[in-house]
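Data block below; observations after.
Let's look at chain A:
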Amino acid sequence: MILLFLVVLIVLSAYSVFTRDLLHGVIALSAVSLVSALLFYILQAPDVAITEAAVGAGVSTVVFVWAIRSTERKKRQ
Partner candidate 1 sequence: MTNLLLEGMQWVLVAFSVPTLVRLLLGPTAADRLVALNILSGLALGFLVLRGVQEGRALYLDVALVYDIFGFLGFLAIARFLKDRMTDESQGGEEE
Partner candidate 2 sequence: MMLVREILALLFFASAVVFGIGGVVGLFRFPDPYSRLQAGSLAGTTAVVSVFFGALLLAPNWAIAARIIVIIVFFLISAPTGAHIVARFTWNSGLDPWRPPLQKRSGPDEDTDETERPRRRR
C-alpha cells in the first residue's frame, strides 16, 4: 500500500513538473499534497497528516492559483 502511494507520488510530481500548462501543474500539486497527507496518515502520524491536509490541499493550492491568476497568458501570435 505504502509503495503504491510512493509511486503515485513520484508520477504526480513528475507530471506537475513537466506539464506545459501551469494550471494542470497546480491541480497535480494539490493531488501530490493529498497523497502525501494519506501517506502520513498510514504511517501512524495523524497530527502531521492534519497539518499536511490543511496546508497542502487548502492553503498552498490557493496561493499557487492566486499567483498564476496574476500572470498574463502569453498571447498566441
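Here are some notes:
By our rule, contacts are C-beta pairs under 8 Å (C-beta built on N, C-alpha and C of every residue); 3 or more make two chains touch, one makes a residue touch a chain; residues count from 1.
On the choice of candidates, all candidates are chains of the complex that A comes from, given by their letters.
Quantities reported herein were computed from a predicted structural model and do not represent experimental measurements.
Note on this complex: chain A touches candidate 1; the remaining options among 1 or 2 do not touch it here. The touching residues of chain A, when paired with candidate 1 in their complex, are 1, 4, 8, 11-12, 15, 23-24, 26-28, 30-31, 34, 37-38, 41-42, 44, 46-47, 49-50, 53-54, 57-59, 61-62, 65-66, 68-69, 73.
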